[in-house]
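Apart from one protein chain that is not included, each protein chain of the complex appears where it belongs.
Now for subunit A:
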Amino acid sequence: MDNLFDVELTMKLLSLDFVLGALLVAAILGLLAGVLGPLIVARNMAFSVHGTSELALTGGAAALLLGWEVGNGALAGAIVAALVLGLLSRRSSDYDSVIGVVLAFGLGMGVLMLWLYKGRASNKFGLLTGQIVGQDFASIALLTGCAVGVFVVLALLYRPLLFASVDADVARARGVPTTGLALVFAVLVGVATALGVRTVGSLLVLALMVTPAAAACRVTASPLRATLLAILFAEVSAVGGIVLSLAPGAPVSAFVTAISFLIYLVCWVISRVRRAAFA
């Protein structure tokens, strides 16, 4: 950690292709997370994002066992998990516990499948912490393609989705198909989560998908401003985390989580001070 602020070394590393690739991946993920985050927070889906990201691991383990590409397995696992969790009504009082139940079972299956796998799983299984520096052109292209898809769908659905997320009863009365939207949104979250799991790892997905948006929602009540701030916070955390990790050669996750947590703390203090001023 001595050379955390070794600017010269950092600059040298920044000129390397694989580092630039990692930064591009982080930037795209930050954008995805920032755009989806405020809706995830409004819909109280933090735990379901966590569940989805863990179940992406199970998908990856299944793919490993079946001889498929691990990343694709993670994508499939996350989408299936998102659909299952999306089908459950988030209004029902047992929503929280059902996620816990599904999550535990899914992870258990993942452990079983890893045990059944005859090869050395640890070599191919970087899903827990991600492999952000190992991204080849194909996976960056896949990430970009999926991200564009998520943005297009989100842009088409944005108004009714926001309506259904913040004011479900009236939205339903106005003819907004709230159940269908919940499912579509769950899939969007599943895709974004799986992409995050492939690159930053399932441990970091929450730090990008939830923390920046939760921080933004602390300091503004405008949905537009909350989205812009969430994007900014997610980018600072993701890109900043990678840049800071370069010189010391430390794990990216530690820096990304630390930066996003710090941003959250600052926003929390700001909201406290403001509320005290109102009262």
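Worth pointing out:
In the analysis below, a contact is a pair of C-beta atoms (placed from the backbone, for glycine too) under 8 Å apart; a residue touches a chain by one contact, two chains touch by 3 or more; residues count from 1.
Criterion: contacts and distances are computed from a predicted model.
In the listed set "Zinc/manganese transport system ATP-binding protein", "Anti-sigma-W factor RsiW", "Sulfurtransferase complex subunit TusD" or "Sulfur reduction protein DsrE", the entry agreeing with the UniProt name of the missing subunit chain is "Zinc/manganese transport system ATP-binding protein".
Within the set A:Cys217, A:Val239 or A:Ile263, the residue that contacts the chain not displayed is A:Cys217. Summary of contacts with the chain left out: across A:Gly21, A:Pro38, A:Gly190 or A:Pro212, the touching residue is A:Pro38.
Of the listed positions A:Val176, A:Val189, A:Met209 or A:Ile259, the one in contact with the omitted chain in the full complex is A:Val176. Seen across the whole complex, the unshown chain contacts subunit A at 38, 41-42, 155-160, 162-163, 166-167, 169-177, 216-218, 220-223, 226, 278.
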